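In what follows, a structure is listed as structure tokens, so that the remarks can point back to it.
A protein chain is absent from this complex, but the other protein chains hold their places.
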Amino acid sequence: MNSRDRGELSVSDTRQHVEPEKEARGVLSPELVATPAGLAREPLIRGYRGLGWISDEVMRFNERSTPSWWRAGLLVALFLLVLGVVMVAYLVTTGIGVWGVGHPVMWGWATINFVWWIGIGHAGTLISAILFLLRQHWRTAVNRVAEAMTIFAVLCAALFPIIHVGRVWYIWWLLPIPTSNAVWPQFHSPLMWDVFAIATYLTVSVLFWYLGLVPDLALMRDRARRPVSRFFYGLFSLGWTGSQRQWHHYEKAYLIIAGLATALVVSVHSIVSLDFAATQLPGWHSTIFPPYFVAGAMFSGFGMVLTLVIPVRSLCGLENVITKRHIDLICKVTLATGSIVAYAFVVEGCYAWFGGKPYERFMILNRVTGPYWWAFLLVVACNFLAPQAFWFRKVRLNLRAVWVLSILINIGMWMERFVIVVGSLHRDFVPPNWSYYRPTWVDVCTFAGSFGLFFAFFLLFLRYLPVVAVSELKSIASNCISVCASSRQRLDARR
Amino acid sequence: MTTESNNTNSVGCGAGEYGLIAEFAGPGEVLRAAERLRVAGFRFWDVFGPYPLPGMCAAMGLKRSPVGWFGFFGGVIGFIIAVAGIWYLNEVHYPLPIGGKPFFSPFSAFPTAYELAILFAAIATFGGLLVLTGLPRVRHPLFGHRRFALATRDRFFVVIESADPNYHRENTQRFLETIGAVRVEVVMM
Partner (left out) sequence: MSVTEPNYDVKACGMALAKRVSGILICAGLIGAVVGMAIDLRRFAFAWLVAFMFFLSLCLGSLFLVIVHHLFDAAWSVSIRRICEHIACLVFPWMGLAFVPLVFLGRYVYPWGQAQNTGLWGLSSAADGGIRFWAWCALSVLFFGAWRWLAHTLRRLSLEQDETGEAKLTCRLRRYSVGGALILAATITGAATLWMKGVDQGWVSAIYGACFFSSCGWFAIAVAWLLTVVLRRNRSLGSLLGPVQFQSLGALLLAFTLLHAYMHYSQYFVIWNANLPEETSWYILREQGTWLHTGLVLVFGHFLLPFLVLLRSDWKLRSGVALAVCAWAWPMHYLDLAFNILPVASPAGFPLGSAWMDLSCLALVGGCLLRVFVRDYCRHPAFPQRDPRLNEALAGWDGHCLGLAPTETGSVWAISDNQSTDSAGT
């Protein structure tokens, strides 16, 4: 494999030892060693045949005739969506009582769903922004899917607090709009911060996504055969020409918005966590909640990315672009974020226990041995034990196993929010208030409806937009060659 | 447009002529060509390709993009608007005692102000990008060119506009060919 860039760079020089006296005195003698076979970095693109080939490879799914699985999937998603709409209509016309919420568990499934969906919505920005800033080029193959996932997940998430307020027609009270009643929202409330955080997150995610899409939309415009698609792709590509003067500003803007999105993604889930942590309730009030929630969001988001990407890559024929190495890397990130979540979970428990406050101690005991012990067990099993399988390379490369594990992680993270929300609320400070919370069928169907919303949008995205960031992929594919060439020159010059 | 003669070599610019488009074989070739074109003193010209070429900014002599300043000031303005707004609403116009906290506190105003700063910064960056790149632009003379659609695919083009003071159809065409262009054609308006 000497023709590989990395191999080529180093084969020519394999001087094996340095003079001992030089070494002892510490004089510099960097030598070039061929990268050993086991440590060679695996390719990010399989079967690369040039820049045009990347376009063909990615656009193949968009340009072929509509497959039947797509129609069937859309049908199911639309059915769920209609179900969700009916449920919301029932809720709005009847009242919050159709859900299982009631004293003392005033926040039930709706809040859990909200936190769960918004958590999923974080992986997209994480992959696209944070990994971009970390110069992890592998993100390029999956960032578009993840960003789309983000936007649709945030839409689903935003739905729940809106319908949870009960009288939806007063939802505009949350906005600081000057009206004749002169009543303003008060900004001490975490729910107000939520409004701004989620609105900003949705807007910036869409902007970031769209910014990445513009050059690819131009590509689709240039490839489009039908006038109607050329018109629409042309309209949304804003007349992008691929001029280097445009690219020059574009790259800078992309970098800045990536930085902003990184700062944003951390803040949004921190603010969501403050919905809980700003209170005085044991189990909610913990200073570690902001970073804990952020890690949890990334963890669940990566779980969802795996759940989506594994089918997408085979259904859309993207195996050459989204390789097993990508899955492998996503699994590793999932494992890492999962470990941070586990750390926070354990630390929270330790501090609650050793802190010696009776209410905190009771909360921890109740979490493990109380009526919701099964939820706690599920969290431990799905969230902390299941991802441990990712330590093994064999598991990471077995797509079926990874997919099943990713589903378990999704379930585990949902259960974790359940433990936090319901587990802390159902036994409050006054024992006569204690109760056992159960969801109703409306809760379940509304949640199913949010899946309908999510998948309807997601399937439309798959069909009509480039699933992979083509221009970025071209950029890294080609730049690598030139970087390799230039660094070879640099090394030659040094010699 | 008639023949101009105010410049020494600016002749032969036909009516309705947008410029010359030169196709290059690959990124390395176009990079070297850009270097030569900058040295030759062209002003209204550009390189087109499917992705941003590293080193092209230096080769074309482009300055640091000012788009960051849009973002910076957007963020500052967003932050100030949020803090001032919250102060006015919660301290002046409609004070509410909540949880024993001061009516206005920089701590509880911070999350909202932070979000608004990011919102404004992102929108300003995006807007700044549109301003600086002159987008959206629906019509462009190059869109009419037969092969230009390949610029988003895998081809690299250099376009020299006829508005350039150094532009001369034949001479520039010859110059482009000497610096490695594979194919040079005239683009009409």
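First chain written, first letter: the chains are A and B, and each begins at residue 1.
Rule of thumb we're sticking to: a residue touches a chain if its C-beta (ideal position, glycine included) is under 8 Å from a C-beta of that chain, and two chains touch if they have at least 3 such contacts.
Values in this document were obtained by computation on a predicted structure and should not be read as measured data.
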Worksheet, complete the sentence: Shown chains contacted by the missing chain are A, B
Item to complete: Please pick, from A:51, A:74 or A:265, the residue that touches the omitted chain in the full complex.
Response: A:51
Fill in: Residue, one of A:343, A:362 or A:403, that touches the chain absent here
A:343
Worksheet entry | Interface residues of chain B (partner: the chain not displayed) | 25-26, 64, 99-101, 107-108, 110, 146-147, 149-150, 153-155
Practice prompt. Please give every residue of chain A in contact with the chain that is not shown.
Written response: 1, 3-6, 9-10, 13, 15-16, 18, 23, 25-33, 35-53, 56, 133, 135-138, 190, 222-225, 230, 263, 266, 270, 274, 277-280, 285-291, 336, 339, 343-344, 347-348, 350-352, 354-357, 391, 476-477, 479-481, 483-484, 487-488, 490-491, 494-495
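Just so it is clear, only the chains that are shown with their structure count from here on.
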Item to complete: Would you tell me which residues of chain A are touching chain B in their complex?
Response: 50-52, 55, 176, 182-189, 192-193, 196-197, 199-200, 203-204, 207-208, 211, 215, 218-219, 221-223, 234-235, 238-253, 256-257, 260-261, 263-264, 267-268, 271, 274, 470-472, 474-475, 478-479, 482-483
Practice prompt. Show which residues of chain B lie in contact with chain A when the two form their complex.
Written response: 27-28, 34, 46-54, 56-57, 60, 62, 65, 67-68, 71, 75, 85-86, 89-90, 93-94, 96, 98-99, 101, 105, 108-109, 111-112, 114-116, 118-119, 121-123, 125-126, 128-130, 132-133, 135-140, 142-143, 149-154
